[in-house]
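Can you keep this structure in mind? I'll have questions shortly.
Note that one protein chain is taken out, while the other chains of the complex remain in position.
For chain A:
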Amino acid sequence: MRVLLVDDHVVVRAGLRALLDGEPGFEVVGETGDGEESIRLALDLRPDLVLMDLRLDNGAIDGIEATRRLAAVAPATKVVVLTSHGTRTDVALALAAGARGYVLKAGPPDELFRALRTANDGGTGMAHQAVELLVDEVTQPTGPISDREIDVLRLLAQGRSNREIALDLFLSEATIKTHLVRIYRKLGAANRAAAVTEATRRGLIPLD
């Protein structure tokens, strides 16, 4: 199985390369830290598998977008997404974009190998934590963050109080509280600061 590594951290690529190099059946044929470059390389090298990081900070597109484009231009190449910590949304987005697997960085190496083999054989290779996240999503659906919730989050990030947010959005304070409870649940946050941090991390609101 010929594998292309896509991650913007050199050390992560080195670790993946070290793991795959010593594992029978795998060959790392190329690596890059840039999403657009990964598409060029995939077309060029025709790997069987692409291990794709979700966040590619130095490039114009992120891992989800690169996955989507790869699925369109190189359908024979299977993408397995790799992140350092997953959320339900991440898993759902990755699979929707066409990923054939989802593993966590620095998990048990066998899980990584198994996911890659499964994807290569035409299945969906999921790390067990990613499966759990998917199960949670099915059994306790949270739904996506709504536009209105994003409005609330944006004001929250500006340090506004509930009353000020209510005034700004022409809503009652009680409604804002309800929104906050939903936002906390959807983002897995316990308080305002955690909600803002998580929303920023997911790119739901700009950092500034």
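Of note:
Methods note: a residue touches a chain if its C-beta (ideal position, glycine included) is under 8 Å from a C-beta of that chain, and two chains touch if they have at least 3 such contacts; residues count from 1.
Simple rule for what comes next: contacts and distances are computed from a predicted model.
Taken from the listed names "Oxygen sensor histidine kinase NreB", "Multicomponent Na+:H+ antiporter subunit G", "FTR1 family protein" or "Carbohydrate ABC transporter permease", the protein name that UniProt assigns to the chain not shown is "Oxygen sensor histidine kinase NreB". Set against the missing chain, the residues A:64, A:127 or A:196 yield one that touches it, A:196.
Annotation for chain A: contacts to the undisplayed chain at residues 9-16, 18-19, 21-22, 55, 57-60, 84-85, 105-106, 109, 156-161, 164, 192-193, 196-197, 200-201, 206-208.
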